[in-house]
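Missing here: one protein chain of the complex. Every other protein chain is in place.
We just call them A and B in the order they show up, numbering each chain from 1.
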Amino acid sequence: MIPELGHYALVLALFAAGVQAILGLLGAIRKDAYWILASGPAASTQFLFVAIAFLALTHAFVTSDFSVYTVAKYSHSAKPLLYKITGVWGNHEGSMLLWAFILAIYGQLLVSLGKKLPHKLRASVLGVQGCLSTGFLAFILFTSNPFLRLDPAPMNGQGLNPLLQDPGLAFHPPFLYLGYVGFSVAFAFAIAGLIEGDIGAAWARRLRPWVLAAWSFLTLGIGLGSWWAYYELGWGGFWFWDPVENASLLPWLAGTALLHSIGVVEKREALKSWTVLLAILAFSLSLIGTFLVRSGVLVSVHSFATDPARGVFILGLLAVAIGGALALYAARAQTLKAAPAFNPVSREGGLLLNNVLLVTASASVFLGTLYPLLLESVSEDKVSVGPPFFNATALPLLLPLVFAMAIGPFLPWKKADLFPVFQRLWLAGLASLAVAAGAFAFHTGKSPLALLGIGLAAWLLAGNGVLLAERLKLFRTPLGASLGRLRTLPGSFFGMLVAHSGIAVLVAGITGATLWQSEEIRALNPGDSVALAGYDIRFAGATRVAGPNYLADRGDFRVHRGDRLFATLTPERRYYPVEKRWTTEAAIHTTWMADLYAVLGEQAEAGGPWAVRLYHNPLAPWIWIGTLLIALGGGLSLTDRRVRGKGPKGPTDQKPQIGKA
Amino acid sequence: MRTALIALLLFAMTPALAVEPDEILADPALEARAREIGKGLRCLVCQNQSIDDSDADLARDLRLLIRERLQAGDSDDAALAFVVDRYGDYVLLRPPLKPTTYALWLGPLVLFGIALFAVAFYLRRKKQSLETPRTLSEDEERRIQEILRRHP
Partner (left out) sequence: MRMKFLVPLLLFAGLVAVFLAGLGRDPSIVPSPLLGKPAPEFALPPLEAGMAGFKKEDLLGGATLVNFFASWCVPCKAEHPLLMQIKKEGRVRVAGIAYRDKPEAALKWLKQDGNPYDRIGNDPLGRTAIDWGVYGVPESYLVDREGRIRWKHVGVLMPDNWQKDFLPRIESLEK
């Protein structure tokens, strides 16, 4: 009964979405006050119905209702409750419903939190959201219905991939989608702005919090996925330039560029048409990513089971949404007024450089990801584009950006002098060289690229320190006064500081974990010892253990530093009988400075030695800490008082007058 | 077709550990070369892994093959060529530079160049605008007078 309820709710949601689209968009275009005001309740209605549908599906999973096809195919009664719930989105149909649910949530948030938005703008934005929802709900109902029934219902489900029964991976999709779908708000703002011809400081100020929220969530989503890969896949790798990883990175890069160019529009009313294009681009990349995962055009670790019919439908959605937006852009972009001038060396110039590097990097990643497909459609040749290409093209673009990030915040608007800025950053330069020298001493003979990486990270971190010190007038006024200034600093400044510092930490982490890694691959008998990175690791043997839905061999490794017991590592090799799958669970000992990582393989023959892999990953934890800091920075920026509407007002801050359309 | 390969994957995936202890060569220099070569070869039955990282049977076979070739005295290029001769350029994770991949390798450079040009033009316009003082046009002058008249 409940699945049917969910199904009906979806149909009703589709209608509500259609009404929302019409009331919102046409209402704004026709300047019809009644329609404009009614678009809000329409959005809330759609939200309500999609929520009911989502809860109904969750209920089916939690109660293991195997008469529902999705539950039977992707769940099992033996699965722990947490994974029954997260299994709702661990498959194509369920994840599409999650997409639609989050889209509806954002619509509702626009209604609840967007009360200070001008009504016409909000109506347009809701209208565009309504169009997108209509498309997605139609896609779900016609090609990917999660509520299809099986008759007769099987006794039990076909389980879930054991790789997905994992906290990191289970929560990665919701955060990712909160990011992807969040950019739809930017997309809607862009379209609304193009329709009205009113893109300026006020528009940018209103859009910024939504982009910040989406971007922060996306950062967390990508981080979670990467972290999962690190501890689950068994060799300490965390980024493979896999097509679907790239599909999540592309909106993030575009979103970062957008975040910065919005600032220029807000403060200086410049780069308007470029920002509008970026807003369209960020969400377009989210949509294209969705297409790539589900259509079967690319091979990837993440591909859901694919179906060409679905691929065609999504492509149609893409064509209409993105094509429509870009057509509108082509038609209306020139109505955006030209901007005041600025000197190339200025904060505007710096942010422009930021955009150039980020967008070119995105374009390179995009090119590399799609090149096999492009080539195949015009010739018989087939090539594969792997990590070597991406490392060779994206890194030379992103590393200079890290260097420039330390300088940018020091530049004033309109016109700046670079030399004084470098003088003020002498301390950062010194720190950078000192750290690089230290790294060289510590890791002699290893990668020179690592010195560059760690040097840049130190430069950025120290540069942020100098920035903060200057703002607080540290050492120039009494400490109390400096701390007082701390409290008056705007949220967006803290946000920037924390996020940029996060990038520095991330760069350091990536440098250490990839370029300074130590590895030992051995066949060990109980009692054998291995020396790794100054530690002495003794294999004490392996025992058989049982988990809720698996059997495992658990290895016991004692790690000594000198004669002190530093850590015990217990990696497992698990067998899941329902899925007939083996997985390895690495044992990781994390300290602030490094990870010790152990993986247990198989015995060549019973009673023989065990295949073992041991790693020392310096600075690996900094990758996750850095990512968290970046997302935290985004969140801190949201506390800025401008977000709460206490900033300058724009010309369209008018309430609609009913009766005077 | 796809199901065939997925079924194949399930059979090919023994619970192995990517590079296994018994594959490691006694000579560390040769082993290091073998690892590097392995990192550049795609595992064809996996989804986006190198043979160095993969635990598929075919990956192991190729890893052993590379080590044999190196022990027989092949250079890195010769060992790679051995695999490429049989599987084509697709097996290389680093796409080779050839006429059909010029667009790929030169693309980022060209894009960066275009971006720099576009920005340079834009900045020059902005700078000129900054340096030339703007005076009101006749039309704008008239409108200012009109506004001042209406709102004294």
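Here, a contact is a pair of C-beta atoms (placed from the backbone, for glycine too) under 8 Å apart; a residue touches a chain by one contact, two chains touch by 3 or more.
If you're wondering where the values come from, they're calculated on a predicted model, not measured in any experiment.
Participant: Name every shown chain in contact with the chain that has been left out of the document.
Facilitator: When the entire complex is considered, the left-out chain reaches A, B.
Participant: One chain is left out of this view; which of A:L315, A:L449 or A:L638 touches it in the full complex?
Facilitator: The single option touching the absent chain is A:L315.
Participant: Have a look at A:V11, A:L113, A:L374 or A:A531 and name the one touching the chain we're not showing.
Facilitator: Reading the full complex, the residue touching the unseen chain is A:L374.
Participant: Looking at the whole complex, which of A:P41, A:G168 or A:G296 touches the chain that is not displayed?
Facilitator: Going through A:P41, A:G168 or A:G296 one by one, A:G296 is the residue touching the chain not shown.
Participant: Please output the residues of subunit A touching the missing chain, sorted low to high.
Facilitator: 273, 277, 280-281, 284, 288, 291, 295-299, 308, 311-312, 315, 318-319, 322-323, 326-327, 329-331, 333-334, 370, 372-374, 376-377, 380-382
Participant: What subunit B residues would touch the chain not displayed?
Facilitator: Residues 1-5, 7-8, 11-12, 44-45, 57-58, 61-62, 65, 84-91 of subunit B touch the chain absent from view.
Following the convention adopted for this analysis, only the chains that are shown with their structure count from here on.
Participant: Between subunit A and subunit B, what is the separation of their C-alpha centroids in Å?
Facilitator: 20
Participant: Which residues of subunit B touch subunit A in their complex?
Facilitator: Residue positions touching the partner: 2, 10, 13-22, 24, 40, 42, 47-50, 53, 88-96, 100-101, 103-105, 107-108, 111-112, 115-116, 119, 122-123, 126-130.
Participant: So in the complex, the part of subunit A that touches subunit B is made up of which residues?
Facilitator: Those residues of subunit A that touch subunit B are 234-235, 237, 240, 242-243, 296, 299-301, 303, 306, 339-344, 349, 352-353, 356, 359-360, 363-364, 367-368, 371, 375, 379, 381-389, 393, 397, 414-415, 521-523, 573, 575, 580, 582, 584, 599, 601-602, 604, 609, 611-613.
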